[in-house]
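Sharing a structure here in structure tokens format.
Yeah, one chain of the complex is gone here, protein chain that is, but the others are all in their spots.
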Amino acid sequence: MPPLDVDATVLENRPLSRDYNVLTLSAGDVGAHTVAGQFVMVRPATMTDTLLRRPFSVFEVLRDAAGTATAISILNKRAGRTTQALYDARVGDRVATLGPLGRAYTPPSTGQEAWMVAGGVGLAPFWTLAMRLVAAGIPTTLIYGARSGAELFYLDFFERLGVRLVLTTEDGSRGEHGRVTLPLDRELAGRDPQSIMVYACGPEPMLEAVAHVATRHHQPCEVSVERTMGCGLGGCYSCVVKVQHGTGTPHYVRSCISGPVFDGAEIVWD
Amino acid sequence: MPPLDVDATVLENRPLSRDYNVLTLSAGDVGAHTVAGQFVMVRPATMTDTLLRRPFSVFEVLRDAAGTATAISILNKRAGRTTQALYDARVGDRVATLGPLGRAYTPPSTGQEAWMVAGGVGLAPFWTLAMRLVAAGIPTTLIYGARSGAELFYLDFFERLGVRLVLTTEDGSRGEHGRVTLPLDRELAGRDPQSIMVYACGPEPMLEAVAHVATRHHQPCEVSVERTMGCGLGGCYSCVVKVQHGTGTPHYVRSCISGPVFDGAEIVWD
Amino acid sequence: MARDLSVRIGTLELPNPLISASGCFGYGLEYEDVTDLSALGGVCVKGLFLTEREGHAPPRIVETPAGMINAIGLQGIGVHRFVKEKLPLLRERGARVFVNVCGTTIDEYAEVTRILTDAGGVAAIELNISCPNIKEGGIQFGCSLLGTGQVVEAVRKVTHLPVIPKLTPNVTDVASFARAAEDAGADAVSLVNTFLALAIDVETRRPTITNVLGGLSGPAIRPIAVRMVWECAREVKIPIIGMGGITNARDALEFILAGATAVQIGTANFVDPFVWGKVLDGIDDYMARHQVERLSDLIGAFDPTPPKVVHR
Partner (left out) sequence: MARDLSVRIGTLELPNPLISASGCFGYGLEYEDVTDLSALGGVCVKGLFLTEREGHAPPRIVETPAGMINAIGLQGIGVHRFVKEKLPLLRERGARVFVNVCGTTIDEYAEVTRILTDAGGVAAIELNISCPNIKEGGIQFGCSLLGTGQVVEAVRKVTHLPVIPKLTPNVTDVASFARAAEDAGADAVSLVNTFLALAIDVETRRPTITNVLGGLSGPAIRPIAVRMVWECAREVKIPIIGMGGITNARDALEFILAGATAVQIGTANFVDPFVWGKVLDGIDDYMARHQVERLSDLIGAFDPTPPKVVHR
């Protein structure tokens, strides 16, 4: 499916916390073709001083009663100018939305469980992934860490879906005190090799740690990296990540088209 | 009064036509000190690609029951990027508003009538001027021309105030067919010299014609010029207009601080 | 479209003046989903050396007001893999392929050009003597009148294809470089490459990109680029390919009026990969409004006498 560029309208802006919000965009056509793990490049029309679009995972795909995709949402965390504008966006504002882009998560092999590991805003790709996994009848776990309990979002949704939840917070205000790798490491211990497909999204130090833990426990692992992207289409070579296949020479590959989802074992972490 | 910079909120956006609207800004403090003919430099916060502010006459000064200025409005005509953004502005948007700036119109001398000559958006300074003149008991006329009858605005207001209206349109759809200088020239004929103070605002070719007619009939005339302004405060020297005092050498003077209101007879029209 | 948007660069005829800028459109094939490559005047591919290059470590770009700084470091697959893997596909798609040729020595420019010429199916050779991001990337030739002439002469000897040196804006007098190129036998010149620039992260006091310095592109530089194109147009007779911050038809026309025969779009393509059709439609619309039948009548039609201003 070639990506579409939709001049989307903001349908809803749901604040979740001081830094997080969920923005619903009238880009159903983009949503219709999105596979979990893919992203969109967006640019709010009402912004003062930015030029380039910014990448965001597709969070929810909203559908009408007939199942037709009517809109998508993005889970946004304030980090700079665009994310600030998206935090402040009002219903009716326009957001150019290009997508779906990039490589999606690979479904688990037959018999594998799925464990999604999310750090902070890294939750973003797991709404659509959970929908897909649950629909396929795959036992699914979400290991989800944040700074504090107040920043653990959409827990009801995952619970209702039947996803097993394992929570951690850095301040210990909810779930286990510490990082997601603690429960991950502990719970992977003793599991059959290749029995669990691990999906990770979050800050790169977390991805590195997760990939490391998964490899140590002989479980396959896919991570979604977040590099600075100029175009999202393979045009600019800004988004590269170092990848090594087996014992070959490491090469820079463009994470916007060869990723953002990579085999965690193939990434050469800087 | 030093100018203030108010981070004003759009309180109302009243569309008047396809090109015109009136935008109410929560800049009462600016309005409190504005004298008719002065302007503000504005910059909408929600704009994509402009840097500098743009000059606008203060149109209305809105007041509460106690007479305290609570807001100002500007009469805006779409001409480019800022004016487009101001046309599209929504309630709640922010518009940085710096003012009041520039030289106001001089009140008529004792015994003089006041004739305001407006072309198109040149109506802008005459709401506040009319208020002032009528309050001072000065017989006031508005000679007001536009492309068509549909672009003659606020006629009720001026009528209620007791201002005599003389209308012209370029397409003849309302009032006299043609330019404002036609009735001006005709009605000034035979009037005592120095008996009428003429105030003009509109496109420069009109200002030139009005100044010419007024001089020919020996009536004093003040015109409000509209040059490209970078700063509005005398800092950049972009807004100059050539002025000649008597038989002296013509000089470029900054219309933002020596104007925008000038003695029509002193301007050297290019 | 009834109007004639075609332009000529040496012996090469392009159906319209829009060419993708090197390094901003991958090898073209990345965009075939969103753009009909044959509908573009030309596709200028990413800079190629004789051999593969890894480029600089990320971060490689940073956004600046109305622009961006990049220091990709000419990551690329080298001319051999290009000829084998990309060129046949580009030909199949009907693209007019401009190849941006890089070199660390004059011989390398000539050798890469020879290989491309022998391969066939290349429309033109753009000589990248102006990449500001890597020391050995040709900027040493692009900042010297002598070097510019030498590279052009050497390449001229090994190809019949149009030879188009790409000039750097980081010089005092860009027109003298256009003249040096013309004198050495270039068929056209293209300009501008990026402006050497620096953005510091004040919080860490470190550079924002790994290479420290990079090249500034995007709308920010357009007024300087237009000035340079105009200067060159007054200095040389060969066609000029203008670029720098073009985002829409108005911008493209500004370059054409200033004297550019064709234009390249780089950064704007990142912002909107559908920019091509919009610019083409906008140019056609302008020609309709101004009753211009042939786009070539607009080339250099800028009239530098002072504006007739109607102060509103």
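For reference, chains read A, B and C in written order, and residue numbers begin at 1 within each chain.
We take it that a residue touches a chain if its C-beta (ideal position, glycine included) is under 8 Å from a C-beta of that chain, and two chains touch if they have at least 3 such contacts.
Because the structure is a prediction, the values reported are computed rather than measured.
Engineer: Have a look at A:V225, A:V243 or A:I257 and name the one touching the chain we're not showing.
Structural biologist: Of the candidates A:V225, A:V243 or A:I257, A:V225 is in touch with the missing chain.
Engineer: Out of C:A258, C:V275 or C:L295, point to the residue that touches the absent chain in the complete complex.
Structural biologist: In the complete complex, the chain left out is touched by residue C:A258.
Engineer: Which residue from C:L5, C:L90 or C:A220 sits in contact with the chain not drawn here?
Structural biologist: Counting the whole complex, the residue in contact with the absent chain is C:A220.
Engineer: Applying the definition given at the start, please give the residues of chain B touching the unseen chain.
Structural biologist: On the chain B side, contact with the omitted chain comes from 2-3, 5, 43, 49-53, 96, 98, 227-228, 230-231, 233-241, 251-252, 257, 270.
Engineer: Which residues does chain C use to touch the chain missing from this display?
Structural biologist: Spelled out for chain C, the touching residues are 57-59, 64-67, 69, 143, 170-172, 195-202, 204-210, 212-213, 216, 218-224, 226-227, 230, 245, 250, 253-254, 257-258, 286, 301-309, 311.
What we mean here is this: only the chains that are shown with their structure count from here on.
Engineer: Which chain has its Cα centroid closest to the overall Cα centroid?
Structural biologist: It is chain C that sits nearest the middle.
Engineer: Of the other chains, whose C-alpha centre is the longest way from the centre of chain A?
Structural biologist: When every chain centre is compared against chain A, the largest gap points to B.
Engineer: When the C-alpha atoms of chain A and chain B are each averaged to a single point, how far apart are the two points in Å?
Structural biologist: Here the centre of chain B sits 55 Å away from the centre of chain A.
Engineer: Which chain A residues reach two or more other chains?
Structural biologist: none
Engineer: Could you list the positions in chain C whose residues touch two or more of the other chains?
Structural biologist: 66, 219, in rising order.
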